[in-house]
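A single protein chain has been removed from this complex, and every other one stays in its place.
Labels A and B are assigned to the chains in the order they are written; within every chain, residues are numbered from 1.
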Amino acid sequence: MDNKKNILYGVFFLVLIILPFILNSRWESVATTFLIYSTVALSQDIVLGRAGMFDMGHAIFFGLGAYSTAILNTVYGVPILLTIPVAIILPLIAGILLSAPIVHLRGDYLLVTTIGFNIVFTQALKNNVFGFTGGPNGIFGIASPSIFGYSLSSQTAVYFMAFILLLITLFVIRNLETSKIGRALHYINEDSLASECAGINTRFYRLFSFGLSAAIAGLAGTVFAVQFSAVSPEAFNFIQSVLFFTIVLVGGPSSVEGVLLGTFFMFVLPEMFRQFAEARYLIFGIAMILIMIWRPKGIWPAKFGRIPKYFFKD
Amino acid sequence: MEIFIQQLVNGLTIGSIYALVALGYTMVYGVLKLINFAHGDLVAFSAYVGLVIMMQLAGVISSSVVIIVLVFIFTAIIISAFGVLLERLAYKPLRKAPRLSAVVSALGASLIIENGIMLIWGPRPKIFPSNIVPNINWNIGGVYIGLMQLLVLVISFVLMFVLYFFVNQTKLGAAMRASAIDQDAARLMGINVDRIIMITFIIGSALGSVGGLFIGMYYRGIYFNMGWIYGLNAFVAAIIGGIGNIPGAMLGGMLLGIFNALISGYLSSSWALALTYVLLIVIMIFRPTGILGERVAEKV
Partner (left out) sequence: MLRKGLFFILAFVATLMFSMQAMAGGVIKIGVQAPITGKFASEGQSIDKAVRLIAKQYNKKGGILGKTIKVYTCDDEGQAQKAAVCARQLVDDGVIAVIGSYTSTCAEAAESIYYKAGVLQTSDGTSDTLVKHGYWTFFRNSSPNSAEAAFTAEFFIKKKHYKRIAAISDYSTFSTDLTNAVVKDIKKLGGNIVYKGKITSGAQNFTPILTKIKSFHPDVIYFGGYYTDGGLIKAQMEQLGIKADFVGGDSNDNPEFIKLAGKAAVGAYLVNVPLPNMLPYDTAKKFLKAYQEAYNESPASIWTLFNVDGLRAILYSIEQTKSTNTKKIAYYMHNKLKNFPGITGPVEWAANGERVGSAYMAYRIGSDLKYHIVYRH
């Protein structure tokens, strides 16, 4: 079974490597955004799927990363690659600070509070706090990153940046899954009281998952800012958070394959059906309901543990 | 001083609309523990339905009082039927599914209604005729109040009082409360929970339709995507009051309306929206069950 999975991933990566050479520039751009959104969705899944906290404000951390890069680059002229540490650390700190007073809240209350955070965040961006978020316009003219004086401005270069981003994220999640922390999160999600009784510091692990997922989303924000060489408040509003939230649930919480499929379904498919511009979101809403009815745990639900198959048969 | 009172009147008017819509959220949450994200769009939909009915009736009946009363009744019936349909198709099959699946289903339903409105009526705003809803204004010592405002206030209060009486004094209301507290126990007591859920959707949608019609008649312009803003605000109102709690939703709506008016009136209109949500966050942190919500032990 593991072998089958490895082959599947091998094919998936191979396709991703070949993709930019066969796609035209519009679809290459869609594919790049797919990689970035997948990363954000995977990071959202750490909080939502793995730790079981209903976070509907994840676009904040994505946005913080993107704006960090944008502001440092356009205002202070910092090269893109050097903005990365800030774009990771700032969302990380914000993730911990914002979640600290609320991680103990019950599911829906947490959801509502994170929506609140998100709305305050976009409003602050639009109001041009501290005078450098560019107001409702956002920020234009973000430079391309360069390595050893070689500018990575082509679309394919950005695509591979996003690809590396996804690889890093998958690597982090793979490690998380097999580590003590991953198991602890799983226990907390299943039964937080029992896990606390078993000696797990639930608060610590919850904050940890928020911090980690915010950091990954922030890094994704940097690549996003580079791809469009622009950031604007709309790209990080509450509706975007709803999108990431839905991606995870439609795909399958705490299932990497599910989240990737979810991103494909929620982001790439609507792009494909652009010619039905006016009706496409209607059809989309119907599809969301049908998927939830037929597969309430997502398109590709997670399987936990490594229980041999024969265990279930007879 | 009259500026302050004017702001209170402004706040109360919009606040009672929020309250009407918030009741739909809070009642559904009470019985299903589901945030019905489609409720706001249902409210928007009711304004469109109401406008169509009004235009049809305007050709037949000349008395605008009769027209308005009939519009309220017909719209409430249609929207209630719609609410029940929504529950049957999108939520009922998910009763046993993980809780968040129903949330996604609700988001899907919201997309369907919003874009459905756009496909049927087009993206341009629709406008309620100015000759049917009278435009009468009184100036009381510098404070201006319109007939429509007065109607909004009076009708909302009456409806809320009736609802409060219904929930607390009738058998059906008791069954509703029982289902909200513990569905399984209620079922064991012989309560038909499915029927209670249906009634909840009927009442919630009907109140929402009144809210939607008020929006249309008071502000006159309606948009296909206005459901989000009203839905979100009403939802916040329900939370502030204590979600699942009926008087809480009414109180929350009023408070939110007044809070909003005073913030934009005395602080900054640019930050009014943000500050509303800051208030929400503060309430969530210090009193997560809202103002009137009972202090339940942390569910673990």
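Assume a contact is a pair of C-beta atoms (placed from the backbone, for glycine too) under 8 Å apart; a residue touches a chain by one contact, two chains touch by 3 or more.
Remember, it's a predicted structure, so these values are computed and weren't measured experimentally.
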Option touching the unshown chain, where B:G11, B:G50 or B:G244 are the choices: B:G11
Candidates B:P98, B:G173, B:P247 or B:G265 - the one touching the absent chain: B:G265
Full-complex contact with the absent chain, from A:Q44, A:T69 or A:S232: A:S232
In chain B, positions touching the absent partner: 3, 6-7, 10-11, 13-14, 115, 118, 122-125, 127, 130, 135, 137, 139, 144, 146, 215, 219-221, 223, 225-226, 229, 260-266, 268-270, 272-273
Chain not shown, touching residues in chain A: 17, 21-22, 24-26, 28-30, 33, 126, 135-138, 140, 227-230, 232, 234-235, 271, 274, 277-278, 281
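In this section, only the chains that are shown with their structure count from here on.
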Inter-chain centre distance, chain A versus chain B - centres from mean C-alpha coordinates, in Å: 33
Touching residues (chain side chain A, partner chain B) in the complex: 54, 101-102, 104-109, 111-113, 115-117, 119-120, 123-124, 127, 192-193, 242, 246, 249-250, 253, 278-279, 281-282, 284-289, 292-293, 296-297
Residues of chain B defined as touching chain A within the complex: 29, 33, 35, 89-90, 93-94, 96-105, 107-116, 118-119, 232, 235-236, 239, 243, 270-271, 273-274, 277-278, 280-281, 284-285, 288, 298-300
